[in-house]
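Only one protein chain is missing; all other protein chains are in place.
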Amino acid sequence: MFILDLIGVAVFAVSGAVAAARARLDVFGIVVLGVITALGGGVIRDLLLGITPPSTLRQWPYLLVAGLASLLAWIPPAKGRSREVTRRTVLVADALGLALFVTTGTATAFAVGAPAVTACLVGVLTGVGGGVLRDVLLREIPMVLHRDIYALPAIAGAHLVAAGHWLSWPEPVTLAAGAVSIAALRLLAIWRGRDAPRPPERTQPDELTGH
Amino acid sequence: MFILDLIGVAVFAVSGAVAAARARLDVFGIVVLGVITALGGGVIRDLLLGITPPSTLRQWPYLLVAGLASLLAWIPPAKGRSREVTRRTVLVADALGLALFVTTGTATAFAVGAPAVTACLVGVLTGVGGGVLRDVLLREIPMVLHRDIYALPAIAGAHLVAAGHWLSWPEPVTLAAGAVSIAALRLLAIWRGRDAPRPPERTQPDELTGH
Partner (left out) sequence: MFILDLIGVAVFAVSGAVAAARARLDVFGIVVLGVITALGGGVIRDLLLGITPPSTLRQWPYLLVAGLASLLAWIPPAKGRSREVTRRTVLVADALGLALFVTTGTATAFAVGAPAVTACLVGVLTGVGGGVLRDVLLREIPMVLHRDIYALPAIAGAHLVAAGHWLSWPEPVTLAAGAVSIAALRLLAIWRGRDAPRPPERTQPDELTGH
């Protein structure tokens, strides 16, 4: 679980750092935002579970991996790498981080004896927390609230981990099933450009009349 | 207190979900923002008091009520319901949620043995926390900082609950007095359109000269 956590930290750090670079932050801002995005979800998880100081703030490897991964965003873009590629890199890194963090977050909550409903919620918050911090700090509406299907894969995956826990599956199988299903659902949603349904035209009339 | 808490959860969920619908979020964004607005204050309260995992994340009813109430915002608006009605619905739901959360938050803090100053602060933060999260996530300056008198009723109500606690009033009386006074003050402020005083013209000169 430690290794999975580190991979999640690295991909979320890339997602935060690339978003920060797009917002024209300086190198410290990029590294700080990368680290916050990478460790934010785990800190939220540990605070909710009463694990203090948060485990991600107690171990060098997390910080080191987050910092180094953030520096990747500082590499000058190769010729031909367009904004579109950058945007997609953030989306895919974010999807992988989501998958890993939701599953390890849910499993950590079960490990400290939380009931299933708490474990699922904590898992989802572990997954989306870092990205929400990243988007709020860059003054963007968080991706989890925005157009794309984002919350649904996380919730589905957390429930799958809870089901595996309830059925006493071996933990690696449970974690793998959860992570793969989240990543697959999220990447599918990105690929198909699926938006979740929106409420019927509430403000449209105003927009139509131009006021 | 559980029932009051659930009603507070429901009205805050409506306030968050309607605000999310106005911001044109999709159905998942609406439900997620409704749930965050509804449960955010209680989670902040429990984190500050060291109650982990937060009680609002441990029980199905909270989540269920928050989710269902959020879906209300998805109901197509009836003919004649204007933006103004929507705006007022958010304001009134927010005032009721504030009243219920401040009083139950203050009482919860006393129940775990916090001193009076902590209880008042935790109560106010329980009341305003969910709304602040809602506004920050939608990139708006939080209502509590903005024009209207918002913090004052919360602070007054929390002190009333503290006074009731100190005078050993029966708890239902204390809670009712606190909640009614907060809701009354807040609704009065909305109705009279009262703004709190602002500092004297600091940036006005620039605005007058047009630069």
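The first chain written gets the first letter, and so on, giving A and B; residue counts start at 1 in each chain.
Criterion: a residue touches a chain if its C-beta (ideal position, glycine included) is under 8 Å from a C-beta of that chain, and two chains touch if they have at least 3 such contacts.
Given the structure is predicted, the values throughout are model-derived calculations rather than measurements.
Peer 1: Looking at B:151, B:177 or B:190, which residue reaches the missing chain?
Peer 2: Considering all chains, including the one not shown, the answer is B:151.
Peer 1: May I ask which residue of A:38, A:65, A:121 or A:137 touches the chain that does not appear here?
Peer 2: The missing chain is touched by A:137.
Peer 1: Mind listing the subunit A residues that contact the chain we can't see here?
Peer 2: 20-33, 43, 47, 50, 52-54, 57-60, 63, 73-74, 76-77, 83, 86, 136-139
Peer 1: Please give every residue of subunit B in contact with the chain that is not shown.
Peer 2: 47-50, 109, 114-115, 117-118, 121-122, 132, 136, 139-142, 144-147, 149-152, 195-200, 202-203, 206
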